[in-house]
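Only one protein chain is missing from this complex, and each of the others stays in its spot.
Coming up: chain A.
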């Protein structure tokens, strides 16, 4: 099976006139897991949302290509159909729409008319994935994310990942707010996805998650761009020593982007 590549070049992203991402470059192949680490406010989540087409972010320069196709020209749903997926840090709640109905619509949206997934096959798959994620069956009939706890929302994002089986997934702080047991479960879900036809970009503050999902490459983001890259050992050093040594090494005083103090 042919490998796929997502290629981000010289990306610049603004939100409400202030530039958050500056000259960001990264290439991910299927079969690889990349992790982006970095302190708060360095543009990590903005990067994730902008690549998927978040309405608040404006891309002012640069390009994102998926196997040569220009992603930035695609509508959000076309990006998903091309094989991209974003597990969101703050997923929306949609009242009145059950988790199961939503996921079935999403699966069928990627299939040709007349080739919809059969109800039995869908239920079997959903049951299986929910078991892996140790989710109660009642979640399939609950309204999408409505009244879910933080941890339940994260599991539900990974459930969607497993149901939709994209080629590339961006996991935006999928570990935040999870206790150690939930973290293990969520990691198991992601690890189940690992194969030569799946590429993944994990965005996280903490090295903790990377104990369970071993990355092939680790990148450190500061001031809206990658300032250092390495293997899994880089994450371990960051865990042990923090970020200051990188700042010293590169002569960075303030790692944050512009005057944005929060992780946008």
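We take it that a contact is a pair of C-beta atoms (placed from the backbone, for glycine too) under 8 Å apart; a residue touches a chain by one contact, two chains touch by 3 or more; residues count from 1.
Keep this in mind: contacts and distances are computed from a predicted model.
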Point to revise | Chain not present in the shown complex, as UniProt names it (candidates "3-hydroxy-3-methylglutaryl CoA synthase", "Fe-S cluster assembly protein SufD", "Integral membrane protein" or "Anti-sigma-W factor RsiW") | key: "Fe-S cluster assembly protein SufD"
Review point. Among the options A:22, A:54, A:129 or A:217, which residue touches the chain absent from this view?
Key: A:54
Revision key, fill the gap. By the document's definition of touch, the residue of A:79, A:129, A:154 or A:167 touching the omitted chain is A:79
Practice item. Would you mind spotting which of A:15, A:88 or A:235 touches the chain that isn't drawn? Key: A:88
Exercise for review: Spell out the interface residues on chain A facing the chain that's missing from view.
Suggested key: 52-55, 75-77, 79-81, 85-86, 88, 91-92, 94-97, 101-102, 105-106, 109-110, 143, 160, 164
